[in-house]
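Left out: one protein chain. Kept in place: all the others.
Order as written gives the chain letters A and B; numbering starts at 1 within each chain.
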Amino acid sequence: MSHAPAALETTATGIDNRKLLMWLFLASETLLFGSLIAAYLLYRGQSVVGPYPEELFDIPFTSVSAFVLLMSSVTMVLALAAIQRGDQRGLRIWLFTTALLGMLFISGQAFEFTEFNREGLSLSSNLFGTTFFVLTGFHGAHVTVGVLVLLSLLVMALRGRLTRSQSMNVELVGLYWHFVDVVWIAIFTLVYLIQP
Amino acid sequence: MTLAESRGIKRPPEHEADARQAGGRAHPGPLEYTRIGLILAVITAVEVGAFYMDIAQWALVSILVVLSAVKFSLVVMWFMHLRFDSRLFSGLLVGGLMLAAALFVVVLSTLGGGLT
Partner (left out) sequence: MVEAMRKLRADAESYQGWWSWLTTVDHKRIGVMYGVTAFSFFLLGGVEALLIRLQLSTSNGQVLDPDAYNRLFTMHGTTMIFLVVMPLSAAFFNLLIPLLIGARDVAFPRLNAFSFWVFLAGGLFMNASFFTGGIFQGKLGAPDAGWFGYAPLSLVSTGQGIDFWAFGLLILGIASMAAGFNFIVTIFNMRAPGMTLLRMPVFVWMTLVTSFLIIFAMPIITVALFELLFDRLYGANFFNMAAGGKPLLWQHMFWLFGHPEVYILILPAMGIVSEVLPTFSRKPLFGYQFVIFSGLAIAFMSWGVWAHHMYTTGLGTIANSAFAVSTMLIAVPTGIKIFSWIATLWGGSINLKTPLYFSVGFISMFVIGGLTGVMHTVVPSDYQQQDTYFVVAHFHQVLFGGAMFGLFAGIYYWFPKFTGRLLHEGWGKLHFWLMFIGFNLTFQPMMILGLLGMPRRIYSYGSGTGWDFLNMLATAGAFLIGLSILVFMINVVVSLRRKERAGADPWDGRTLEWSLPSPVPPYNFAEIPTVRARDDFWHQKYAEDEEGRPVPIVAGGAYQAEEEEGEEEAETGHGIHMPSPSFWPLIAAIGLPIMAAGFIYQESANLLPMIAIGAVITIVGIYGWALEPASE
């Protein structure tokens, strides 16, 4: 998150440079996840050998982790609301909670991956393994990056270097975080709940 | 504010700029956010509930797709502030989504595969 020099001047459209950059990035990310989801849908139910998704998926477990990520979006936006009214304590609490929920989600995914692996699913075992691990892996990588950035923000906040005037930093990270969350909303439905 | 005027101002008052981006309205507060969060939680519960109910596949698929679309819209409209911010942002996101959907519907229909 760079401190763009343009923040010194207002822009021709009145839109913040960095916010526009983030939205452009997210718009292009729709094509990235679109491509990954398309590959999953193309090969849905096409695996010639097992293990198959219906044997592996643990819907209650995944529902909990989907819920965790969803709630992290709520805490993220509360962190933004906190910094916008200058509530430093609230900012720290909600940033911390969001990062924690994010880490919880990642741990859940790590557990799920190892569990599936133990039951014989790997990147090379069949089309399901290939498309599932790559799609959810890409998403997990995005969450991981988000957690790292959230922790960086938290450190800045704890050292008093994230003031009300820098709320844009939190807003930008928030946009990224919510986007990663909505991608999971799509994955949770298309991959887990709708089975062939 | 005209362009010339805006150029004259070196640094806009910070907090005002936070709340009102160009072409946008003020962002909502914690109460609304929490309320949206509750709705999202309920919808997720309904989704998982529907999954365990004994209903026809086509009905299940439709319910799930609609519900997740509602969740998706709630998050992007409220938490990502598309309801309040510049419409350029909405255009970018919706444009990206529609492009991805259009392209891959064609690819999937020529290659086979899909939702059901």
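By our rule, a contact is a pair of C-beta atoms (placed from the backbone, for glycine too) under 8 Å apart; a residue touches a chain by one contact, two chains touch by 3 or more.
None of these values were measured; they are calculated from a predicted model.
Participant: Which positions on chain A touch the chain that was left off?
Facilitator: These residues touch the chain not displayed: 1-6, 8, 11-13, 15, 17, 20-21, 24-25, 27-29, 31-32, 35-36, 39, 42-43, 46-49, 123-124, 126-127, 129-131, 134, 138, 152.
Participant: Extract the touching residues of chain B with respect to the undisplayed chain.
Facilitator: 3-4, 7, 10, 88, 96, 99, 102-103, 107, 110-111
Rule of thumb we're sticking to: only the chains that are shown with their structure count from here on.
Participant: Would you kindly tell me how far, in whole Å, the mean C-alpha position of chain B lies from that of chain A?
Facilitator: Centres of chain A and chain B (C-alpha means) sit 14 Å apart.
Participant: State the interface residues of chain B toward chain A in the complex, per the touch definition above.
Facilitator: 1, 3, 6-7, 9-12, 14-15, 18-19, 21-23, 27, 29-30, 33-34, 36-37, 40-41, 44, 47-48, 51-52, 60-61, 64-65, 67-68, 71-72, 75-76, 78-80, 85-86, 88-89, 92-93, 95-97, 99-101, 103-104, 107-108, 111-116
Participant: Which of the residues in chain A end up touching chain B in this complex?
Facilitator: Where chain A meets chain B, its residues are 8-10, 12-16, 19-20, 23-24, 26-31, 33-35, 37-38, 41-44, 46, 59-60, 63, 66-67, 70-71, 73-74, 76-78, 80-82, 84, 164-165, 167-168, 174-175, 178-179, 181-182, 185-186, 188-190, 193-194, 196.
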